[in-house]
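One structure coming up, written as structure tokens, with questions to follow.
All protein chains but one are shown in place.
We just call them A, B and C in the order they show up, numbering each chain from 1.
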Amino acid sequence: MIEIKDIPNFINGNWVSSRSEKFLDVKNPATQDILGKVPLSTNKETLEAIDASYLAFNDWRRTPATERIQYLFKLKTLLEENLTDLAKTITIECGKTFDEAKGEMRRAIENVEVACGIPLMMQGYNSEDIAPGIDEMMIRQPLGVSAIIAPFNFPGMIPFWFMPYALACGNTCLVKPSERVPFTLHKITRLIESTGLPKGVFNLVNGAKETVDCILEQPKVRAISMVGSTPVARYIYSKAATYGKRAQCQGGAKNLTVVMPDADQDMSVKVLADSAFGSAGQRCLATSLIIMVGDSVDWFKDSICEIAQNRKVGYGLETGIEMGPVISPHNKNRIEGLIQKGINDGAQVLVDGRGAVISGYENGNFIRPTVLDKIPLNSDVFHTEIFGPVLGLIHVDSLDIAINIINSHVYGNMSCIFTSSGMAARKFRYEVDAGNIGINIGVAAPMAFFPFSGWKESFFGTHHGQTMDAVDFFTQKKVVIERWPKEWSRKF
Amino acid sequence: MIEIKDIPNFINGNWVSSRSEKFLDVKNPATQDILGKVPLSTNKETLEAIDASYLAFNDWRRTPATERIQYLFKLKTLLEENLTDLAKTITIECGKTFDEAKGEMRRAIENVEVACGIPLMMQGYNSEDIAPGIDEMMIRQPLGVSAIIAPFNFPGMIPFWFMPYALACGNTCLVKPSERVPFTLHKITRLIESTGLPKGVFNLVNGAKETVDCILEQPKVRAISMVGSTPVARYIYSKAATYGKRAQCQGGAKNLTVVMPDADQDMSVKVLADSAFGSAGQRCLATSLIIMVGDSVDWFKDSICEIAQNRKVGYGLETGIEMGPVISPHNKNRIEGLIQKGINDGAQVLVDGRGAVISGYENGNFIRPTVLDKIPLNSDVFHTEIFGPVLGLIHVDSLDIAINIINSHVYGNMSCIFTSSGMAARKFRYEVDAGNIGINIGVAAPMAFFPFSGWKESFFGTHHGQTMDAVDFFTQKKVVIERWPKEWSRKF
Amino acid sequence: MIEIKDIPNFINGNWVSSRSEKFLDVKNPATQDILGKVPLSTNKETLEAIDASYLAFNDWRRTPATERIQYLFKLKTLLEENLTDLAKTITIECGKTFDEAKGEMRRAIENVEVACGIPLMMQGYNSEDIAPGIDEMMIRQPLGVSAIIAPFNFPGMIPFWFMPYALACGNTCLVKPSERVPFTLHKITRLIESTGLPKGVFNLVNGAKETVDCILEQPKVRAISMVGSTPVARYIYSKAATYGKRAQCQGGAKNLTVVMPDADQDMSVKVLADSAFGSAGQRCLATSLIIMVGDSVDWFKDSICEIAQNRKVGYGLETGIEMGPVISPHNKNRIEGLIQKGINDGAQVLVDGRGAVISGYENGNFIRPTVLDKIPLNSDVFHTEIFGPVLGLIHVDSLDIAINIINSHVYGNMSCIFTSSGMAARKFRYEVDAGNIGINIGVAAPMAFFPFSGWKESFFGTHHGQTMDAVDFFTQKKVVIERWPKEWSRKF
Partner (left out) sequence: MIEIKDIPNFINGNWVSSRSEKFLDVKNPATQDILGKVPLSTNKETLEAIDASYLAFNDWRRTPATERIQYLFKLKTLLEENLTDLAKTITIECGKTFDEAKGEMRRAIENVEVACGIPLMMQGYNSEDIAPGIDEMMIRQPLGVSAIIAPFNFPGMIPFWFMPYALACGNTCLVKPSERVPFTLHKITRLIESTGLPKGVFNLVNGAKETVDCILEQPKVRAISMVGSTPVARYIYSKAATYGKRAQCQGGAKNLTVVMPDADQDMSVKVLADSAFGSAGQRCLATSLIIMVGDSVDWFKDSICEIAQNRKVGYGLETGIEMGPVISPHNKNRIEGLIQKGINDGAQVLVDGRGAVISGYENGNFIRPTVLDKIPLNSDVFHTEIFGPVLGLIHVDSLDIAINIINSHVYGNMSCIFTSSGMAARKFRYEVDAGNIGINIGVAAPMAFFPFSGWKESFFGTHHGQTMDAVDFFTQKKVVIERWPKEWSRKF
């Protein structure tokens, strides 16, 4: 599956081995087997990639949008043809199940499809006769070099919230994958290469924080798109601004969800278990806290525990597995520590997933689904993004209190409600301070023709990824006022 | 005209005198007469204004957009009824001529008119059946408290690039006028008060840098709109980002303009003199450098000097005056110093406006129109924003060279071309790196239904002021995914 | 209130008495008092009005949109200042209550407000580099002369679904009011005149079918907007097409509404009574048939009868009156005949409003609220638009059957559901074939920033009135492709 060992960079259309002396091991989180080595590229290499992007810009920008999208149409076909291989690669280096990985790639492809509509999406607007004989128009033009800093949890999807739009709008693009999961983007870049995209339009540089800093400090880079934890998002947003760039930085989340007494019982339990434990809880739209309102506790609590206990944990490539490992031993330790901290702070363990041993994968970073009840509102497990398969429960008497708790939280990525009442749904939608709202939905991930929103500490910036938000982010507006006065006519 | 002496703040619907011990004199730049005192409000006062804005938000946001715009319709009427008084106030404290001041207020009113269209502009979008039975929608909701930091050169217009939209979208608003010209906004606030706008929705705090820092550091303030010099714009953009806010910061400009040999001669000379010397060169769209291509030098150079020499300089309230003073003795000194620096660096003085003495206004900060020829490309007068009535000339052989010079400049606010050739115009529009382009236009100020663009060091951010850019800036997108599955139906 | 007796036409900025020999009496429907005479203008007069519109077009089109909307801003102010007088006029000639008439004028004003946003709404779009060096843009330009044929039931509102947009887009406009209620539009035209609108831009011609035919046959008229009964709408749509025009023709309605067992009881009864009997049932969004699902019959049927019986009927200008007369004795007879026909066909009379005698208004065309139960699906009262205060009830077992009944009807103007279930609301919204859907709303009249939709036999055309639909209808798209090839450059 993963045939190469040492990951090269892709600079100006060439695959080049890093000249760095610093490499990190990339490991299969289910086995701790070393899959290969990823370079922490030197700043010189990063600068070469930026220069390649910069030099390729002029021609790429002058390539009509109708031609630029032909590469995306090809990429869609290639991604579909290679879906199985890409999904397996994701499972191997990132840990999620094969089905989850395929779903991830589907969302990536959806963004390519939407970006194929750039000729329409990139249109400007115009007014005739703003004054007699004077016309005005707004033209969208690309920025130049854009950079994408990708996280480890969706190596195949998240770059696609930005990259297809950046390219389709006429920008050149530099992507830095997470150093923990470099293989997926490596393979995707191979496919991009196969589309025949001109040299330098798309570049890939492996690295970690030093690479990010180098990118941030370079004036040739005009725009930064990033997804990661809130402290890193805040750091990058602030530093990008200091260097005058535009930035869109997506951070952490807690995704508080409400279960009302009138919700569909079987469906909500099932859907919420998938939300809490899918991808081992390592996703920015994982439900981490559920607020049970009124009597819903009666039918919800036991059921969610039962489903948590029975969830089949193991290696994501094996059949029937419902949940894989977390990304690293370090993350496993951190998560188990946060569970203990929660217990110390007063939460009750209903299901304890610590100390998981998966037969045949004894070295894997596995944690089984964990359910904590009676989460204190001033505890770490309430406030901190755990990023693991840990679900906290809270019980309140009314929807109003539930909404107050949600709105008191620093994060505002997603919030869902399960109910059969149109009134409760409308109240929730109207009042909750979160960017992505689900009504009877467990993972309210916006389609590619909607922005991937996010509010409060979950997002820094004004334009989100996907759809017209991405087009706005990756273009700059040029306003033209034009006059050709009659009296200038002499000949005609 | 200006009846009050000490400027109060307007907080939570009340006019309150500042408890500060620090006050600055506000002076008429044509006379140096003291018009009154403006407080540098204490941080405690600023926080009171922020709190008032914060507390007023919930009700204002819940006021339907159709009602919110009624205050704007009223404001439009009031601004028109008080146009003369407002324009005179601008002339008195800011120095520009009465006609220029009236034109300024016209542009302010235009923005009120456009913001009256918020019910339409603020619409979100939606898709039925993103999957069977699942719908998705994007709703625009206001941010909360927004703050506007205004510059001295357009005290009546620039706040309107932002404020009508901020309010119409359901935000509350805090404005800090320039401490040099606080009277205009004071009077405008009186009119806003007359519309019956609910308490706390609009607040006015006087102050300087300390007030700005206080605003930037407050988490309750969600958005910063600012116009000023590039160093200040960069500072505010960076600091706003550090505090997690969105910001739109407009900075300096140089507005290089090209005159082609085939341009209409009379028109281009006249229009460009107005652009260079209007508002005494103190505007972000003032043409500061003109690149004469080929033979255009023959008919352009002498004519522009003649018109510069004959421009009638004086007190803006007097009839026939075409140009007023600059804002302060300090600015006058700085501008005259830059002229001398230009001469030292090799430029030739064709018209020297230094040492101007205007009879009857001997204390005024007057500089007459100044024309410098053969501006060296590595000189300060080439690179620095002078913000005074100083026009530099450059002579080149081709449009290509002219565009190269323009694109080498750090600023990218406006750039214009004068030509009769459709080809030259298109090439210019396509290739020039500036946000506002004029074709045979001297001051390419976008109408209120276009963004006030700006590129490179002239703007930091992604959304500009005016029109849909402002709506995007002053709203956050909430994405809602909704499912009401069939099988949940039991009763019907 | 109504001071004039003989209604003049308004042609080319002049009020001119008709030279016709045919006049009709205009009567107060509450008293049968003659209010004045309305001319059936000669075709010659209609042609004069068309010619005036045609000649005024060239200058009006060349007036910038920013100037054109100034007349609308003024008109908004004038309509508000004259709201009471206009509403009283509506009550006097049309019969509805004063409150209903004021509400009507509010909706008219809303459309003026939205049309003030034309500079933004009328923008075209553009693409740079559809091929290297070739640009394309779409410009919206006005059509020329547009004509509006108004119905009797909303003399003050319905012309505003079209007219403000037609004018703001740069068209000139000819309006023919209903010959039964000419005074309201006469007064509105007086206000339009006061705005200072240039001569010929707006013209008013009184008349009936002959006038309509004359308008339809004239090639100078480019667009027809009309609201009336379905047979007339179909006739005008077809004839307009034969003469090559674009047309938007709104016809009849039945507005079947569903009451679910889980609906809010008090609210739904109250709201639906207002919908059925408001304006004496003479509106295209009056609920005429209510389908009670399951147990809802238990609490709904008696309550609606009670409220129907107690509705206070009388002269609309008197305090406390909740319902006025129908427009004419002829209409009263027709409605009473349809009630009898319904009874003959098998419906049960629960409340019989026939033979109403209103003390002091014995000559008025009054019918009291009428409720018929068990409406047979093959009866005339099921199929025919009654246009009077007659409500039919149907009882079914399930929402599915209710929707089937709705979708079997030839009309598709509005359909509402009363429920607390999000699921029922979504199913209804998704499946019902009607253009305007209400969820717990009795009169789902779209706001001015939404199209006034209508499906099936209730509407003929593609663009509705109001908002961007009106802008699309009143403009034609001009597509421009532009090339200024490099090689053509010789001089520069």
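We take it that a contact is a pair of C-beta atoms (placed from the backbone, for glycine too) under 8 Å apart; a residue touches a chain by one contact, two chains touch by 3 or more.
Values in this document were obtained by computation on a predicted structure and should not be read as measured data.
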{"item": "Among B:Asn43, B:Asn82 or B:Ser127, residue touching the chain not depicted", "value": "B:Ser127"}
{"item": "Options A:Glu45, A:Asp135, A:Glu179 or A:Asp274, residue touching the unrepresented chain", "value": "A:Asp135"}
{"item": "Chain not shown, touching residues in chain C", "value": "127, 130, 134, 136, 138-139, 234, 237-238, 240-242, 244, 246-247, 264, 267, 420, 425, 429, 434-441, 444-447, 449-453, 455, 457, 460-464, 469, 472-473, 476-485, 487-488"}
{"item": "Missing-partner contacts on chain A, residue numbers", "value": "66, 69, 73, 76-77, 110, 113-114, 116-117, 119-121, 123, 128, 133, 135, 260-262, 293-294, 398-400, 421-427, 430, 447-449, 467-468, 482, 484-486, 488-489, 491-492"}
{"item": "Absent chain, residues of chain B that touch it", "value": "62, 64-66, 119, 122-132, 137, 139-141, 419-423, 425, 439"}
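What we mean here is this: only the chains that are shown with their structure count from here on.
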{"item": "From chain C, the most remote chain by mean C-alpha position", "value": "A"}
{"item": "Computed distance of Cα centres, chain C from chain B, in Å", "value": "44"}
{"item": "Whole-Å separation of chain centres (CA-atom averages), chain A against chain B", "value": "36"}
{"item": "Junction residues of chain C, two or more chains touched", "value": "66, 119, 123, 128, 421-423, 425"}
